[in-house]
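Every protein chain of the complex appears in place save one, which is left out.
Every chain is named by a letter (A, B and C) in the order it is written, and numbering of its residues begins at 1.
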Amino acid sequence: MEPAGRKSQYAIPGTMKAWVLDDPEQLRLVQKPVPQPGPAEVLVRIDAVAICGTDVEIITNGLPAWIEGGLPFRKNFTPGHEYMGTVVKLGAGVDEYAIGDRIAVEIHAGCGRCERCRMGMYTSCLNYGQNYGDKNKGHRANGFTTDGGFAEYAVNHVNTLVHVPEKMSDEEATLIVTAGTAMYGLDVLGGLVAGESLVVIGPGPIGLMSVAVGKALGAQPVILTGTREARLKLGARLGADHVINVREEDPIKAVNRLTRGKGVHYVMECSGAPNALSEAMDMVNRGGRICLAAFPKEPALVDLAKLVRNNIYVYGIRGEGKSATHRAAALMAQGRFEARLIHTHTFLLEELPTAFRYFRERIEDAIKVVVKVH
Amino acid sequence: MEPAGRKSQYAIPGTMKAWVLDDPEQLRLVQKPVPQPGPAEVLVRIDAVAICGTDVEIITNGLPAWIEGGLPFRKNFTPGHEYMGTVVKLGAGVDEYAIGDRIAVEIHAGCGRCERCRMGMYTSCLNYGQNYGDKNKGHRANGFTTDGGFAEYAVNHVNTLVHVPEKMSDEEATLIVTAGTAMYGLDVLGGLVAGESLVVIGPGPIGLMSVAVGKALGAQPVILTGTREARLKLGARLGADHVINVREEDPIKAVNRLTRGKGVHYVMECSGAPNALSEAMDMVNRGGRICLAAFPKEPALVDLAKLVRNNIYVYGIRGEGKSATHRAAALMAQGRFEARLIHTHTFLLEELPTAFRYFRERIEDAIKVVVKVH
Amino acid sequence: MEPAGRKSQYAIPGTMKAWVLDDPEQLRLVQKPVPQPGPAEVLVRIDAVAICGTDVEIITNGLPAWIEGGLPFRKNFTPGHEYMGTVVKLGAGVDEYAIGDRIAVEIHAGCGRCERCRMGMYTSCLNYGQNYGDKNKGHRANGFTTDGGFAEYAVNHVNTLVHVPEKMSDEEATLIVTAGTAMYGLDVLGGLVAGESLVVIGPGPIGLMSVAVGKALGAQPVILTGTREARLKLGARLGADHVINVREEDPIKAVNRLTRGKGVHYVMECSGAPNALSEAMDMVNRGGRICLAAFPKEPALVDLAKLVRNNIYVYGIRGEGKSATHRAAALMAQGRFEARLIHTHTFLLEELPTAFRYFRERIEDAIKVVVKVH
Partner (left out) sequence: MEPAGRKSQYAIPGTMKAWVLDDPEQLRLVQKPVPQPGPAEVLVRIDAVAICGTDVEIITNGLPAWIEGGLPFRKNFTPGHEYMGTVVKLGAGVDEYAIGDRIAVEIHAGCGRCERCRMGMYTSCLNYGQNYGDKNKGHRANGFTTDGGFAEYAVNHVNTLVHVPEKMSDEEATLIVTAGTAMYGLDVLGGLVAGESLVVIGPGPIGLMSVAVGKALGAQPVILTGTREARLKLGARLGADHVINVREEDPIKAVNRLTRGKGVHYVMECSGAPNALSEAMDMVNRGGRICLAAFPKEPALVDLAKLVRNNIYVYGIRGEGKSATHRAAALMAQGRFEARLIHTHTFLLEELPTAFRYFRERIEDAIKVVVKVH
């Protein structure tokens, strides 16, 4: 017997609606051919897709791999990477997922053939962006180097999928990848956070999910710092034991007070503020660890001697490696935290520009703005 | 300018000589089509291939994946996995290796899509052997699940290649994969073995390479146990600080004596003797670690309470994961040990049955018997 | 202001009631001097102490360190290691804990000076039991090598203490060390168990706590196997997704069925059944890991080749290393599972023999039998 809402067959059109980016800020809604899944791939009917800060970066500046590679602005590219949907077609040899399965995605498939992918570090793929021309290495990072989710359909490698339970809404499921990034950050910090103290800097989506995942894994206390009171309150609902409004209290002093001078074991830096690393270095104790999960826009002045003197380790992460998305999805499926609290607005695919405007300008205190596609 | 011995073009015939296995012990020399490299693959002209104990197992019993899966004896299969050769053709998108490159191989490519491969544990591929039929997952382990090296040519995924330096002979290069297994064993034991004590049980090829790699990494003392004096002497030349002939001295007492009652940090079990794990458990100290790199033919009686009481960890390994072959090849290229000492005999491809006879019956104290193909 | 129930001063008598073991099964209640805390130590007024299976072993056979060392039965020794209480006196230099603090304990202080302690593996202390005579290395493992908790007072190194929150009962707090062992087992298995599958063999106290801690960390599914229906039901209340009564269903087949043929990632072996490791080896998938946390009384026949073929790792653990007790206590303080469900009976210190009888004979289905001291 088939679960409600599952079908063994889906009618798949030849073309689809998709937003494409031609030049900075030039998003257009077009008809594109529906892509075909190859071996180890599936076709996903996109049901919902959330907007992330890096989508804004891409729309403003172009794709990171092309910018870093000094290439011209890529045309006809479909961004969008925080999506979920339904498996509607299987590539050759696929039985890991079935037609009708609801799935969420992680971004990085990697190339599967470089040294980093070979060792399981696929977010550090050495062939990042190499998926074209003579030296096509088959790298995929949907929404970054291959077409993404602001469209009706997308192709995904089975490696990048995770099951979504029946009871979870489409909107909530788009947050799995965000929670996966938070989970990965905690992994690289050591993973065994029960009873350990954690500061999260910055109550954006990744920061709020870091609070939630950290608390779900038993971190104690979880301290969230930020500037906006509404966000901090949300952090408290998601599991923060203490919130610090840095407009009212110096966060370093506050952490010092809350930990009785000991400092914390871990800091997740999710704000992208240039001084955040320096701040974090004054919050952790000797041997403490800091994860950088956000991109400061300008270089920062850092007292490196302090890292040396206090045996501090700093981990840059780009996204959600080591299958952290699976672990995050499991916690969400078990109802360990209410990820849906950070979802604030929903629009239709045709309304993407409006959705972006709400996200960028934080209209009505928008946090996660979701585009409902099907 | 091109290095001596390199060509940019090789004439590749349509068919090749290859040994195939039809039924137990039924090796036949046939003409087979030369295989074609796909994306991320190269065609290797096999220059030399060594015989391993598992080749004998395969010829006697069939392929492990088929036996474990309860499948009938696979026909027309070419075994052989310890080979080296020359890259003569590149699949689409390959620039990691060039035509004319001398390379050695590791066995496991994995499937690249299961959970274990995704985390870098490709020797534990969950799709082991799944490379046929409707559910072809693309698993490759040349000589085990895909055609191997007792032939003139083979196809290899770029993941499984390692460069061979000009000055290393073909025969020595066939030993890279054996050294890679030893290296991987030391990796799983912790890797940082300089100044730590190591017992190697069993002076077969993997045991002897474990002595050599362990010593190259600074293990101290390295103690080798075995029954055959000639092998033990070889072990001493490869770096063993002490050798113990178990026919003359109880190895547990000897280790106790040599370590002044402390026991050792690590044991590499390379003998396949059923009692070897129990012996190893009496050789390591509290918190010590044991790697099982050989396959006992029958179940063994083990005092499991001792593992618990002494916090001992036991690691089974199948082959040479985590790119250990690259690290082993680097040590060999730097001349850190004389792997060639374990190479004893050379035959031509047509003489494979004789080569196997020398290996199986240890004629003239054969250790590594190499078949020179080109 | 001082929290309710805390005092800055406690009247400490010169002598105390303590059970001592002179010969096998010869427990006597005596008056002993109250011990004095040295530097880095505190005096604990024992409030409650639970009975563990190893207490029974000690009373029957003597102290493991003395048996293993071939020493005569130690006289006048006070066993008991699963205790909690109140800090009533501080050794020199102690400010990590204050007089009046409620604390639970872990067993192993280690010696702090051997190679294993130096690397953080204090449960593998190479000076285990060396705390007497000319070569006193200062090893402490209360209830095993130094006086334990079946008494009114005990001395503990600050390393072995963990705070007990006000709202947790004395009885529940005695279970912290049991939960700590479960936590440590999951740590050595990799720690990142959210969304990973876990079998727990044996619904004794450690097994039940492994279910609870595994589930609290997000393992999915958690499968518990055992023979007693009441215990299995308790396991389900503590978080097991599936329970298997091995009297009714073959556990290997059941695990195979529940995981759709995939097997599980991890097995915690908590039964001490001689065949449990073999069973576990057929439950885990390639690359799976098994923790042995119980002591089989007799050697077991093990197909070691399977460990090698499937890249399985086996970890023996003795107790609760790497400060796992702190992490377990944090989860309990946060109310992540109801450890108190496994507490079934309470007796007074004078009634210790009766308490042991209930525990040994499982009278009224006794699981955790607690002795309330103060």
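Going forward, contacts are C-beta pairs under 8 Å (C-beta built on N, C-alpha and C of every residue); 3 or more make two chains touch, one makes a residue touch a chain.
Source: prediction; values computed, not measured.
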If the hidden chain were put back, which of A:I99, A:A236, A:V314 or A:L341 would touch it?
-> A:V314
With respect to the chain omitted from the figure, which of C:T181, C:S271, C:S323 or C:T344 is a touching residue?
-> C:S323
Touch with the missing chain holds, among A:G53, A:P221 or A:P296, for A:P296
Among the options C:P39, C:G69 or C:G335, which residue touches the chain absent from this view?
-> C:P39
If the hidden chain were put back, which of A:Y128, A:Y153 or A:F337 would touch it?
-> A:Y128
Which of these touches the unseen chain: C:A65, C:A104, C:V158 or C:L224?
-> C:V158
Which chain C residues would touch the chain omitted from the figure, given the whole complex?
-> 39-40, 92-93, 95-96, 112-113, 115, 118-122, 134-138, 157-159, 322-323
Write the list of chain A residues that the hidden chain touches.
-> 64, 68, 116, 121, 123-126, 128, 188, 262, 274, 277, 285-287, 292-297, 299-318, 321
On chain B, what residues meet the omitted chain?
-> 183, 187, 191-192, 194-196, 216-218, 220, 326-331, 333-334, 336
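The rule we apply is simple: only the chains that are shown with their structure count from here on.
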For the copies chain A and chain C, the interface residues, called same if over half of the numbers are used by both and different if under half, are same
Could you tell me the distance, in whole angstrom, between the mean C-alpha positions of chain A and chain C?
-> 39
Residue list for chain A, restricted to those that touch at least two other chains | none
